[in-house]
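A single protein chain has been removed from this complex, and every other one stays in its place.
What follows is chain A.
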Amino acid sequence: MSTLLEVSGVSVTFDGFRAINNLSFQIADAELRAVIGPNGAGKTTFMDIVTGKTRPDEGRVLFGEKSVSLLRMSEAKIAQAGVGRKFQRPTVFEDQSVFDNLLMALKKDRKPWSVLFYRKSKRDTERVEELAEQIGLTEQIHRTSGELSHGQKQWLEIGMLLAQEPRLLLVDEPAAGMTLAEREQTTDILKEAAKTRAVVVVEHDMEFVRRLNCKVTVLHEGSVLAEGSLDHVTANQDVIDVYLGR
């Protein structure tokens, strides 16, 4: 399998504080990866860098077969290139329906002019309905998304990501605040998504990570502390000291 995303030697400093320190990270096509680490380890900042929200002081971020650098691209361009992102806090457009949220995310021409003259085809409606089913929101499809429960909003956001058909999905703490049943469904959605694309999941909850059943990267103070299977990293003494030992 070829490498889809390659981050190498990246550092970021906020007011003298090194949030990311010489971080290197790789992920292949159709790979599922969990990223764990204590609060403030730099997990969210790592996603900020890949999606263009934060510019690193040094290092490289290369994406795709042609290894294009993401560092010079705007957020919108990076998203169009195939990087989707779910935020830690669920952010859906609350005063719009589930349908409209998904329709907006659907992979289509995003230029203002084409969007202005866009007319939804039967195919697009079906696609949105499919997505709604995939995330278990078929019955809510015409409801205003602000009325959804916290867990349902999280799913809607995942659904919007899937609608974008990204090649790389970055998911920040998807299971926060979910019930056990909801967590299980979330794991299933993510595992399913990872069959056709690369998925990086940041999560605190060990049970959740165990269910994902994939390679794990442990971040600490802005760099990789350990990498491997969950059993492998949890046996690592450094990891136990900084993270699990608490």
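Keep this in mind: contacts are C-beta pairs under 8 Å (C-beta built on N, C-alpha and C of every residue); 3 or more make two chains touch, one makes a residue touch a chain; residues count from 1.
Keep in mind that, in the parts below, contacts and distances are computed from a predicted model.
The unshown chain of the complex is recorded in UniProt as "Urea ABC transporter permease subunit UrtC", chosen from "Protein-methionine-sulfoxide reductase catalytic subunit MsrP", "Acyl-CoA/acyl-ACP dehydrogenase", "propanoyl-CoA C-acyltransferase" or "Urea ABC transporter permease subunit UrtC". In the complete complex, the hidden chain is touched by one of A:15, A:95, A:139 or A:231, namely A:95.
The residue from A:68, A:176, A:206 or A:224 that touches the chain not shown here is A:176.
Residues 51, 53, 74-77, 79-80, 84-85, 87, 89-91, 93-96, 100, 103-105, 110-112, 115-116, 118-120, 122, 125, 144-147, 149-151, 160, 164, 176-179, 182 of chain A touch the missing chain (whole complex, contact as defined above).
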